[in-house]
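Excluded from the complex is one protein chain; the other protein chains are retained at their positions.
Every chain is named by a letter (A and B) in the order it is written, and numbering of its residues begins at 1.
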Amino acid sequence: MALSLGQIVESLGGRLIGDPQHLIQKLAPLDTAQADALSFLSNPKYQSQLATTQAGCVIVSPAVADATDARTALIVAANPYHYFARLTQLWRQHTRVSDEPLVHPSAVIHPQAHVDATARIGPLCVVERGAHIGANTWLKSGVTVGEDCRIGERCIVHAGVVIGADGFGFALFEGRWEKIEQLGAVRIGNDVEIGANTCIDRGALDDTVIEDGVKLDNLVQIGHNVHVGANTAMAGCAGVAGSARIGANCTVGGGAVVLGHLQLADGVHISAASVVMRSIRQPGQYSGVFPIDDNASWEKNAATLRQLHRLRDRIKSLESALESQKK
Amino acid sequence: MALSLGQIVESLGGRLIGDPQHLIQKLAPLDTAQADALSFLSNPKYQSQLATTQAGCVIVSPAVADATDARTALIVAANPYHYFARLTQLWRQHTRVSDEPLVHPSAVIHPQAHVDATARIGPLCVVERGAHIGANTWLKSGVTVGEDCRIGERCIVHAGVVIGADGFGFALFEGRWEKIEQLGAVRIGNDVEIGANTCIDRGALDDTVIEDGVKLDNLVQIGHNVHVGANTAMAGCAGVAGSARIGANCTVGGGAVVLGHLQLADGVHISAASVVMRSIRQPGQYSGVFPIDDNASWEKNAATLRQLHRLRDRIKSLESALESQKK
Partner (left out) sequence: MALSLGQIVESLGGRLIGDPQHLIQKLAPLDTAQADALSFLSNPKYQSQLATTQAGCVIVSPAVADATDARTALIVAANPYHYFARLTQLWRQHTRVSDEPLVHPSAVIHPQAHVDATARIGPLCVVERGAHIGANTWLKSGVTVGEDCRIGERCIVHAGVVIGADGFGFALFEGRWEKIEQLGAVRIGNDVEIGANTCIDRGALDDTVIEDGVKLDNLVQIGHNVHVGANTAMAGCAGVAGSARIGANCTVGGGAVVLGHLQLADGVHISAASVVMRSIRQPGQYSGVFPIDDNASWEKNAATLRQLHRLRDRIKSLESALESQKK
């Protein structure tokens, strides 16, 4: 597999400074790329690496192109990282061998499910009755799509994902849990990507909704009746409890937890491992993590933390004492 | 699918105030229900919604029924939420089409496994040698039940669950981990529900035990030799490390962690994302989460937290200084 620099700019645009015949055989990070590799520079912080990189060609912004006297070939693009993303797609397109049938014969698809003729269903997937898989959507291996759940177009669903398991709903009655049957489904928009072994539960009465362009990483848990707004992204192991409503263009860091029934405005960013315990109405970055420390220091600080409220009272007393001295 | 109000109270009991011929076509939340929908009011806080709801009928408590002058039909039940749970079950019973064989032909069941004649084994499940699946238990798709593991009656096991993978047991020897073969199994009682992609490991020597009526949400991790008491419920992404012993009627919030070898008494409730680092002998609610804040505030407070022990010492010094002034 090789593409010339000329072929690349012909496909993706950008201005080439260098030899269009030069062959690129791989994409690589700036610090390890060799002459057969194409790399990119999106963060001006690393601009000094341009002088030393062995890369055959580097994608750079116009400003960087103007400032550099690097002798490597350059592709100049307004947004180098976006250009690089499109380049990975071009690369994948040329390297992917697609000798397999769109629907793998080992998949178990209910006759009353609707699978678009252009959708790809990998080995050992299960698509239940009434489920709907949209155009150009790809279920990789071992994905389960439960009854009546709908997935839009151009989605990618990675291995082991479970869409439409029952939400966690029970009524406590005389010390035992009575099951509340989950009668809703899951509705997933277009251009959604869902990471391996992630779970999205069906709603109790209404549906759980994942809007267009949402990206979920691996091992994410989405409870019943959650609503995730368009283009929101959640990193691995994040969990969103039932009926929470996450806005559009949010990010939720890895291992973060959003409690049930809360609302997050559009543009809210939750740091990794933080726990959202109240609704957040203003966009911005929010955090709540105990800072890690060597174990001995942590133990002392954690022990003191359990008396923090009393420490505050002692400060108050000191302030009063000093105040009364003044009088 | 439609049931008349008359049919409903005939099946489930309760006192109907309204037209028994009125047809219900769906169950819906109070605020979105229309005339063809049945809803419920379990929290008196929302009682004012009774005046405005468009629902065809609402399940209410006797107290609420006495107090309201709502013109909607009512079903009066001692515990509306429990009545509603039973109603969802009735609904499911009427809507579920069961044209599939009890044991899906794609399931891989070892000839020496015991599967009760009334159990339902979904597509692509694996039931290994010596495993035992009790009456009316339902394994949904892609569930693995390992060698010699036992599941009781009326259990529901959601897609992707792994019961009986090896516990995480190794002996460190000269810098390398020597595997401790996990010779126990998993024993699960009756009326247990297990959420999608949850894992319950087999014991090292004795069995891991999940007692009757336990409910586990998705992506929960139960380590080897854990014992979970009857009717305890754990929300998504909770993790219980090896040999912990959780009492009966406990709840463990989403993302909470219980360290190994600890004991939780009956009736202990752990808040979401809290970490149990010592045994808890008294029932009650326990929490331990860093409060989320805007990022700048969190950074300042977290930095100070790393010096909290020294702050305490400074308060002590101030107290001493003031004390010596008095003398």
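Throughout what follows, a residue touches a chain if its C-beta (ideal position, glycine included) is under 8 Å from a C-beta of that chain, and two chains touch if they have at least 3 such contacts.
Not measured: the values here are computed from a predicted model.
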| item | value |
| --- | --- |
| Contact residue for the chain not shown (choose from B:N43, B:T95 or B:Q285) | B:Q285 |
| Omitted-chain contact residue, chosen from A:R15, A:R281 or A:R312 | A:R312 |
| Sole contact to the chain not displayed, among A:Q282, A:N295 or A:S324 | A:N295 |
| Positions on chain A contacted by the hidden chain, ascending | 26-29, 32, 79, 81-82, 84-86, 88-89, 91-92, 95, 97, 104, 106, 122-124, 140-142, 156, 158-160, 191, 193, 195-197, 213, 215, 217-219, 231, 233, 235-237, 249, 254-255, 272-273, 289-295, 298-299, 302-303, 305-309, 311-312, 315, 318-319, 322, 325 |
| In chain B, positions touching the absent partner | 106, 108, 124, 126, 129, 142, 144, 146, 160, 162, 165-166, 168, 170-171, 173, 175-183, 197, 199, 201, 204-206, 219, 221, 223, 237, 239, 241, 255, 257, 259, 270-271, 274-278, 284-291, 293, 297, 300-301, 303-305, 307-308, 311, 314-315, 318, 321-322, 325 |
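Here is the rule we use: only the chains that are shown with their structure count from here on.
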| item | value |
| --- | --- |
| Turning angle required so that chain A lies on chain B, C-alpha fit (0 to 180°, nearest 5) | 120 |
